[in-house]
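One structure follows; several queries about it will come next.
Every protein chain but one is kept in place in this view of the complex.
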């Protein structure tokens, strides 16, 4: 029955604490094979006046946003072709790599690339995995199934895809995409 | 600034504690944007005689093996065509899905499937990401570049791939593979 | 010198915390011969949003009522012949055993049994001892002195008694009674 | 769900820690209705060099002996008529009260008192309850069934008894006994 | 990265906690050569209902006043010749020793002693050091430079001084003064 005590400055909200509770539980179980029901996480949040580092009070930093939600919002905006909204979610130095492309830097490049390929595409999601890297980026994976229409109006469906995102300071800085579109086209 | 106290039964070795230290640090930073250098993890390991749950002493469970290492060993065995070794690493209900395939259950199926496609393939790795799921499986992603030779002896290289693995009780239970091979062949 | 930290979900009231403080102090001193004044108990009550078990928040269970108070209320109701009130305090499977009786299941049996023995009886208490068993029952002992009147109007007094109660889920499930009534009558 | 951290000076042995683990678990469950399996006790024993009170190191006091074991040993010695052994277990100011007796101070008084009553008696135990009082005494209750032989060689059996002991500094300082012997004799 | 957890009864205000944070940080660094920025102090203040010593709740004692502030106020009052105010800050058994004096017990003695020496004197402070002794007194050192005027109207300045104060229960109980006045006069 591993027990995790997390001591942080007061100020995180219940949703943020829930995310901490889940991430810490999973971190323990990454190594310790305890039954899920036997992992306890206790968050001790200290008011600023009760916490001193280097003799000084500190101000709690606002929580990082949920990177999975950022990815979901971005994918929804892209699917709805809300390019301004999607563009606002990209960070400095953003690159995206799709099957067969070099790293692209703008959404316009992507649209240009996709134009000859299909009329539209939508995504059905099988799952998301998210973690924080050893650096400052969160990593989000999402995978699922593509469906849509080619330019000859023929539909396609059931095409597996996976996306990998890096999120830093709440902005997407990298997107890598793999899918079976060419495989499927080849075999069609 | 955040401080994590992990209380576990004594018995984990330094390598396992290092993995706990890293996973817990990343879990905190998933939500709390503290500088890496300011996240402290302290492991308090209690001898069995100092820990009681339900009035009874408990025996510490052996640590879960590092799932990234399991994946690396499996991929190395596959590349070296050490099929017995690779097979021994697969768990009950193992399935693997490759571009264009239905879920396959045996390595033989995979070899059969790959035969017409290429003479051999090797992998260069760009990175691994590993996390524990909300359930009992660890998830490992690895991504990088494929190179090898087609049956006409023409080489290929620079083909992006990504693999997703699920590991349970130290065994691989699922492998999903995406890559740009069809895309590249199509464009070749 | 010994220090007890109790971590529980927020929601216990001061009277309940006082009982925890006392019970934990006595538990320590059951083994550690520290002076009473040197045993410290600190209760850390966590709001539900700060506590996760198995990745989930939990709802604190209402405290168990003080079993000594339950016994006192029951004994007072019995002495006042408030049978409905007393009956309402009994749990499923309740049994009571008095000197010379088989286990009885209803208050009516007890009254029937006592009828030929005395006109009335009252109790003076020397002390109560209460503890929680290794199972789900609390145990309460009370001991003291009986006085009353026989059917010939002759009084009796100074008769030692002891009762042992088991309380589960706030209900009395077992009462065992010993006293010197027969001894005293015999010697009278 | 409740978690108890006990901080004590190093030096208690596993059997003593087990007793602490049990007593603290029961103390918590006296108030908090947590399932037994969800109460955790962690003992943190500090070497003397890591503990300071009033700027000074302290020496851990040897644990109190298990009072239930003391009572069992005493009762066994009495049953075996090993009076010297039993006498050595009594503390200053020891008194014992049996049905119909004034407080007696010596085992000789008890033997004198019991002589006319029965030839011998043995005990079968139904259970022991032990706790530490708010003062310096541990309290032990034991209850069960008496059997033996009267002076006319007629046997008796199935007679309920209960004993209450107070133990201080490892010595029995008080014994109170109740049983149904007179009740049974009267009804015989 | 040493971490200090201080557990106290609730009731200290932010200024008092700041003083605790500083004093505890310095105490750690007295022995452990950690960088200032890496010493963390966390104050856990418990409501009275969550803290039991010897089975009883305790009332938090009001904080000791900042002894440095007491000394500053006293020195300011003396410099302003607010003798009543200064006198009210002295504790029972107060003594003060100045260069060449026996211990004096009243401010009047001091004024008498200083009269022939200078017309007036003011102080410029280079620094204060304060600590709590192993006993009940706080110790405050202040040092700096004296300036003023002799009775012949000639000024003096740049005369080093140091004062040592003992403060108990918020009152000054001892003052010891050293300075270079005689040295300077001698060499003048």
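Here the chain labels run A, B, C, D and E in written order, and each chain numbers its own residues starting at 1.
We take it that a residue touches a chain if its C-beta (ideal position, glycine included) is under 8 Å from a C-beta of that chain, and two chains touch if they have at least 3 such contacts.
Everything numeric in this text was worked out from a predicted model, so none of it was measured.
Taking the complete complex into account, the chain left out of view touches B, C, D, E. Touching the omitted chain from subunit E are residues 1-8, 12, 16, 19-20, 22-24, 26-34, 36, 53, 58, 61-64, 67, 97, 99-100, 129-136, 138-139, 141, 143, 160-162, 164, 176, 178-187. Within the entire complex, the positions of subunit D that touch the omitted partner chain are 7, 44, 46, 49-55, 57.
The set of subunit B residues touching the chain not shown comprises 14, 17-18, 21-22, 24-26, 35-45.
By our rule, only the chains that are shown with their structure count from here on.
With steps allowed only between chains in touch, the distance from subunit D over to subunit E comes to 2. Subunit B maps onto subunit D through a rotation of 120 degrees [Cα fit, steps of 5, range 0 to 180]. Among the remaining chains, the Cα-based centre furthest from that of subunit E is the centre of B. Remark: subunit A and subunit D have CA centroids separated by 62 Å (rounded to whole angstrom).
Taking each chain's centre as the average of its CA atoms, subunit A and subunit B sit 19 Å apart. Shared contact sites, meaning residues of subunit B that touch two or more other chains, fall at 1, 3, 7, 53, 55, 134. Chain pairs that touch one another: A-B, A-C, A-D, A-E, B-D, B-E, C-D, C-E.
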